[in-house]
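A single protein chain has been omitted; all remaining protein chains appear in their positions.
Letters A and B name the chains as they come in the text, with residue numbers starting at 1 for each one.
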Amino acid sequence: MSGPELTGDRGGLAAGGPLPPDVDLGRVWLGVATQVWRRRPGRVERLAGRLLRSPGLARALVTTPSLLLGWVIATVVLLAAGAVATRASGTPWVALCAPALAAAGIAYAYGPGIDPAWELSCSMAVSDRMVLLVRALALFGLNALLGVAASAVSGAAAALTFGWLIPMTAMCGLALATATVARSANAGVAAGLAGWVIAVLAGKAVDGHVLTAITDSALVLPYLAIAACGTAIAVYMTRIPRGTA
Amino acid sequence: MNIETAGLIRRFGRTEAVAGVDLQAGPGVFGLLGPNGAGKTTLLRMMATVIPPSSGTLRLLGRDPGAFGPRREIRRRLGYLPQSLGYYPSFTVLEFIEYFALLKELPPARVPGAVAAAVEQVGLGDKARAKLRTLSGGMLRRVGIAQAIVNEPELLLLDEPTAGLDPEQRVSFRAMLRDLGQRASVVVSTHLVEDVGAACTEVALMHQGKIVFRGTPDELTARGVAGGAGDAPLERGYTAVLAEARS
Partner (left out) sequence: MAYCNRGEMDDDGLIAAVAAGDDRALRELLSRHGPWLAARLRRVLPAAEVEDVLQETFLAVWRGAAGYRPAGSAGGWLWGIARRQAALWLRRRGPAELALPAVPADGRAPADPAEAALQHAELADAVNALGPAGGAQREVWQLMYVEDRPVAEVAELMGVPEGTVKSRAYRARRLMRAALRREPVRDGGGR
């Protein structure tokens, strides 16, 4: 299984003669390859490693599918578009879109739905639950930050700027639970989107306002309950991965 | 003793995938044979601390995997290759192996050297920087073996490791197993009876969740002398023992 021997021309009469028998070129190559192949972590990863006190956890964090640069840029673009649309039309698109975006991001964070090496991840010293927790929190925080920024830029009222954070938590919990139970990130996204659309439309049907789903304070407790249940389900599902013999 | 089990049972619903296994193993290479559904993969998953036992006792590397702290210590010294290992298509060979080296909490200073050594040991030096989606099935299997050995584990669990490897690679792989078996307990679950005969110091045969044979490959061969289906001596022993177990 070792690669081609690095002995070169052992019987050679090239000036200098053949390889001395007590010199191991394989060992030399290993030392060279260690330096040539090494990966140097970026600043974000190094900082995360120090904060989390675990280089493994930091690496898991920066490789989160929905925290990769492409995804983050897409989120920023969508929220920026929402902000512009809000300024133009008066309808607070940011508040309406943010929960769904966050839910999608969370579904693509971790778990059997998105990790093809899930079985192996369950045997790691850095536990899969720690990774899930760190990724979900990071994602939630990032989405909340971007959403609030977009909301403020769009000139919405303070209540709206923050009001959607709680429904967002609920949708994230719903998406995460679905993704882990169904072992499919897409199912999680679908559940999060569907749940939010239903909530918004139901609010509109009741009140005539499309924003009822966000502004109605009676909904706060149900939202939080959904968030808590969703999280509990995800935690439970990652404790005993279902197996077949 | 690196592995100690007594009355190990694992249920899924009403079926007992593992129905009472008693095992002690120190350093060496152990082959785990048996037909599909015999419980080999479930046993391996319990030893890899991926699933807990339903009942019975299990001690790995002298520790109890039921408790959080000891389980983490076991996992740092563990290497596991599942039967079907998915991969991250955009990762390179080096990135994949390094990722799991970090998750096994290998000290960061030692990681680059360990990764390079693992890559060279499985003969993927030429493909070190290739993306995983460009590799063949056999090469991906070797990547899987590399991540299992990167932390020089004391307990190495390999589920069908030689799938997709050509005969020359299998020879090298067996040599690597023998070398690793000097210091560690290596458990290889395989369908290929010849793999077992060549590399293993001991063999266990599983049938319907129980171990029906435990001994050296020669002893298994001896069981087949009286008569058993198969082209090779070890195969005959295998089928003879299974026939007995089924009757």
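Methods note: contacts are C-beta pairs under 8 Å (C-beta built on N, C-alpha and C of every residue); 3 or more make two chains touch, one makes a residue touch a chain.
Bear in mind that the values here come from a model prediction, so they are computed numbers and not experimental data.
Touch with the chain that is not drawn comes from one residue among A:27, A:50 or A:209, which is A:27. Within the entire complex, the positions of chain A that touch the omitted partner chain are 4, 6-10, 12, 14-20, 22-25, 27-29, 31-33, 35-37. Although one chain is not displayed, chain B still touches it through residues 125-126, 128-129.
Definition applied: only the chains that are shown with their structure count from here on.
Spacing of chain A relative to chain B, judged by their CA centroids, is 31 angstrom.
Of all the residues in chain A, the ones that touch chain B in their complex are 1-3, 26, 29-30, 33-35, 37-39, 54-56, 59-60, 63, 115-127, 240-241, 243-245. Residue ranges of chain B in contact with chain A, taken from their complex: 12, 15, 17, 37, 39, 41-42, 45, 48-52, 72, 75-76, 78, 80, 82, 84-88, 94-95, 98-100, 102-105, 108, 112-113, 115-117, 119-123, 125-126, 128-129, 142, 147, 169, 172-173, 175-176.
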